[in-house]
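The other protein chains are all here in position, but one chain of the complex has been omitted.
Letters A and B mark the chains in the order given here, with residues in each chain numbered from 1 onward.
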Amino acid sequence: MVTLNNIVKTYNKGEIKAVNNVSFTVKEGELFGLIGPDGAGKTSIFRILTTLLLPDSGNASVNGWDVMRDYKSIRSHVGYMPGKFSLYQDLSVEENLNFFASVFNTTVRENYDLIKDIYVQIEPFRNRRAGKLSGGMKQKLALCCALIHRPKVLFLDEPTTGVDAVSRKEFWEMLKRLKQQGITILVSTPYMDEASLCERIALIQNGRIMSVDTPSTIIQGFPEALFAVKTNHMSRLLHDLRSNALVKSCYSFGEFHHITFAEDPGIAKDELVRWLQEQGHQQVELRPITPTIEDCFIELMTSHA
Amino acid sequence: MKFSIFHIQFFIFVRKEFHHVFRDRKTLLMLFGLPIVQILLFGFALTNEVKNSRIVVCDYAKDEASARIIHKLDAGNNFRIERSLMSHNQIEEAFKEGKIKMAVIFPDGFRNDLLHLNQAQVQIIADASDPNTASTLTNYASSIILDYQQQLIQSTALPYRITPELRMLYNPELKGATNFVPGVMSLVLMLVCVMMTSVSIVREKENGTMEVLLVSPLNPFLVIISKAIPYLFLSVINLTVILLLSVYLLDMPVNGSIVLLFAESILFIITALSLGLLISNVAQSQQSAMLASVMGMMIPTMLFTGFMFPIENMPVPLQVISHVVPARWYYTIVKSIMIKGLGFESIQKETFILIGMTCVLLLVSFKKFKTRLA
Partner (left out) sequence: MKEAVIQTEKLTKRFGDFIATNEITFEVYAGEIFGFLGANGAGKTTAMKMLCGLSAPSSGSATIAGFDIYRQTEEIKRNIGYMSQKFSLYEDLTVLENIRFFGGIYGLSDRRLKEKSALLIDTLGMKNEVKKLVGSLPLGWKQKLAFSVAILHDPKIVFLDEPTGGVDPVTRRQFWDLIYAAADSGITIFVTTHYMDEAEYCNRISMMVDGVIKALDTPANLKKQFAAASMDEVFFELARGAVRNE
């Protein structure tokens, strides 16, 4: 449905390589996530796919239409939600929706079934100016406006950034239901925990794709055994772990630190526990865990560098 | 079928634009308030310098007396005196074309009358649509003549009397309004059309809605044109308000056809909108759009239209620049219609210049219009 082949995009006369030889495909009806921090190249890729930017080299297509030659077809058949809230702040919810419907030569009534579940949540505010909605409501409205013409592909560029965790969860629920309607959805996000909500993901950093696959396959591909460590003094623990030759990598992950071992973990872990206790740590907990996408991202980042 | 969809979309866009304009209360206030304030402020108008006005002297007398007076007029070196024998019609024509600011006419037998009748007349006609200049010039001429009269009296002890017959053309009561109301009209229409249009388009780019609109089947040019419509509408209303104020409050004359005035005004509005369009194409932010509008348009309009500072006073290179400022031509058109009561034939040149400018601006805008972000 969506294909990118060796896309390169630079800014400032080649000084900034925003997209560096990116290739991947998205299947029809997939919920695909482009995961990476700010500056990784996500927005540039989205803009190339929605024909707003021309790549320096490489080719890409959406639904068989080439992004350079057939841009008019693409523009008529996709839904696009760019990064920040880009609807009309001084028009009401209803006015915004009606406006975008007519932009796509349709009416709200025609495709109401598609947006109904989402719209009912903001319907009580339909006369309120869009600028006066809360962050979560704005996202819902923007989503409705992007869907109103029943697009084949939906491009959502960081739709959950700046929105609180509860609204974020609701948003993903809505996306899952939309997927069932057969719409191909590409979402970009810097939040690693959202990656597991997608069918397939591409991890992107500094303009390069580090990995493209289903979340579970990526997690299975984590090269080493991962362990979680906890003691009564976490900041000192971090210090100590990093100074110990047994430990290969160590990153804080909230309540636990995640570590990998430089040698065979079977033996090393017991040795480490003993050593920590010697260092004065108490309530030492060490156990193997399944990596998260964030663990994989960090591993890929550091091994690439 | 395609035709009517286009129309519907256009209408929907224009309606949205009207929403935007009317919901932005503060800007709306400024747009309507500004001309009113300007009119009232300028009501106590400005003094201008009057140097280098062109005066024609028609010496039918060709005698010693007239020669003396003309010599004195010339000696001042302040004005450009042209001596030529023109008929009454030719003089009228010269005034209409704005070629001269004052005419001093010595009738046949000037000196004779002085000597034999002890009184003679000199006709002084001035273009009073700029009342300040007219006053200054006529005062100057009158004082020179009176001075000569004094000399005569002193040297011969005869009660000579030379009476300058003053005629203030077009504006006999020397109303200041006639000068600046057309200027305010040019300024306000330029302001509304150029700045507001370009800012509105760039705002769309800035807040990201332009991106969303581009990724749609919409013809992007539709977006731009529909933004101009509310400002066209607003400008006509503004124009009406200014005219009503000036006619009823400031006694401004409307000697020519109102229909022609509105028609030419709408042409000028379209010229200004095209300029706004062009600016919006190149400006990346609302700030730069505003800056470009102010620097590229407002200031030249104020300086080069001719209502604050007479163009003739300026050094030649600046006069050349003034030809490129659309408001200059509109100003001339308005004055010709409102104050001089002239018809279309007299303003053909200016009209065609404006039409030409509009076409060039629109052409360049079309070419520069980007259908992608970069």
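Just so we're on the same page, a residue touches a chain if its C-beta (ideal position, glycine included) is under 8 Å from a C-beta of that chain, and two chains touch if they have at least 3 such contacts.
Fair warning: this is a prediction, and the values are worked out from it, not measured in the lab.
Partner chains of the missing chain, restricted to those shown and counted over the full complex, are A. Within the full complex, the residue among A:6, A:107 or A:134 touching the omitted chain is A:134.
Within the complete assembly, A:163 is the residue of A:2, A:118 or A:163 that touches the hidden chain. Only one of the listed residues, A:54, A:108, A:246 or A:298, touches the absent chain: A:298. Where chain A meets the missing chain, the touching residues are 36-40, 125, 133-137, 161-167, 169, 190, 192, 205, 234-235, 238, 251-255, 294, 297-298, 301-302.
In the analysis below, only the chains that are shown with their structure count from here on.
Annotation: 59 Å between the Cα-based centres of chain A and chain B.
The part of chain A that touches chain B in the complex is made up of residues 47, 50-54, 72, 74-76, 78, 80-91, 95, 99-100, 102-105, 145-146.
If you check the complex, the residues on chain B that touch chain A are 5, 8-9, 12, 16, 19-20, 23-24, 207-209, 211-218, 372-374.
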